[in-house]
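Then we have chain A:
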Amino acid sequence: MAAIYPLTFAALLFSVGVYGVLSRRNAVLVLMSVELMIAAVVVNLVAMNEIVATQMGDPLLTGQAFALFVLGIGAAEVGVGLAIVLLLYRNRANVNVDDAELMKY
Partner candidate 1 sequence: MIAELSWLIPAVPAVSAALIFLIGKRLPRHGAEIGITAMAATLVLAIAVAAQVWRANVGVTIDPEGGGGAFLLERAVTLAPLGEDIAVQLGMRVDGLAAMMFVLVALVSLMVHIYSVGYMHGDARYTYYFGLLSLFSFSMLLLVIASDLLVLLVGWELVGVCSFLLIGFWWERKEIQDASMKAFLTTKFGDVGLVVAVVALGGATGSFAIGDILEAVEAGEVSHGLLTFALIAMILGVVGKSAQFPLHTWLPDAMAGPTPVSALIHAATMVTAGGFLVARLYPAFHESAAATGTLAVIGAITLITAGLLALVQSDVKKVLAYSTISQLGYMIAGLAFSYVAGVFHLFTHGFFKALLFLGAGSLIHAAGSNHMEAMGGLRRFMPITFWTFLLGSLALIAVPPFAGFWSKDEVLVSALDAGGYTGILVFALGGVGGLITAFYMTRVLYLVFAGQYRGHGQPHESPASMTFPMIVLAVAAVGIGWVNLPVEAVQARAFSSWVMYDLGYWVEHPVEFHPFLALMATVLALAGVLGAWAIYRTYPERDPMYHLGIVSHVLERRYYLDDLYTDLISRTAVRDLMGPAAAWTNDAVLDGVVAGAGRGAMGLGRRLYRTGDQKGLEGVVNGLGVSALWSAARVRLAQSGNVQLYAGAMFVGVVVLAVAFAVGGN
Partner candidate 2 sequence: MWESAALSVTVFLPLVGAAAIALIPHAKERSAKPVALAVTLATFALSLLILASYYLGPAGGQGRAFIVDVEWIPVIGAGYRVAIDGISMPLFVLTNLLTLLCVVYCFHHIEPPGRPRAFLGLILLLQTGMAGTFVAFDLILFFVFWELVLVPMYFLIGIWGGPHREYAAVKFFLYTMFGSMIMLVGFIALYFGAGAETFSMVELSQAAAGGEYGIVFQRLVFLAIFLGLAIKVPMWPFHTWLPDAHTEAPTVGSVLLAGIMLKMGTYGFVRIAVPMLPEAAVDYAPFLAVLAVIAILYGALCCMAQTDLKRLIAFSSVGHMGFVMLGIAALTTAGVNAAIFGMVAHGLITGMLFFVVGSLKHRYHTSTIADIGGGVLQTTPRIGAILTFVAIASLGLPPLPGFWGEVVALYAAFNPAEAIVDAGLLGLFRVLVVFGAIGTLLTAGYFLTMLQRVTMGTPPRRWVDAGLQDVSPIELGAWTPLLVTTVVVGLVPLLVFGITRPDVSRILTTALTG
């Protein structure tokens, strides 16, 4: 059960990401933390594919294929996220997520 290692790694990585998202005030750092969580998911996908392939005899690399998709979309997402952060900066001269509460009530 070698898969336990990458899964544990992924869980830790994800936790770091969650921590970052919840605790950081800087939008860029929050974005980076989100990236960490995505990376954790990618690791998870690859690890899970290993389990599925060995135990059920699935020859297809479903997990890896999804991982590639997620990486691609993740890149796009970073682009959008950074664009939002840039706009936020341009409007408010800071990127503190606590101050961005236009959607309040």
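In picking the candidates, the idea was that all candidates are chains of the complex that A comes from, given by their letters.
By our rule, contacts are C-beta pairs under 8 Å (C-beta built on N, C-alpha and C of every residue); 3 or more make two chains touch, one makes a residue touch a chain; residues count from 1.
None of these values were measured; they are calculated from a predicted model.
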Practice item. Among 1 or 2, all from the same complex, single out the one that touches chain A. Key: 1
Revision key, fill the gap. In the complex, chain A touches candidate 1 at residues 18, 21-22, 30, 97-98, 100-105
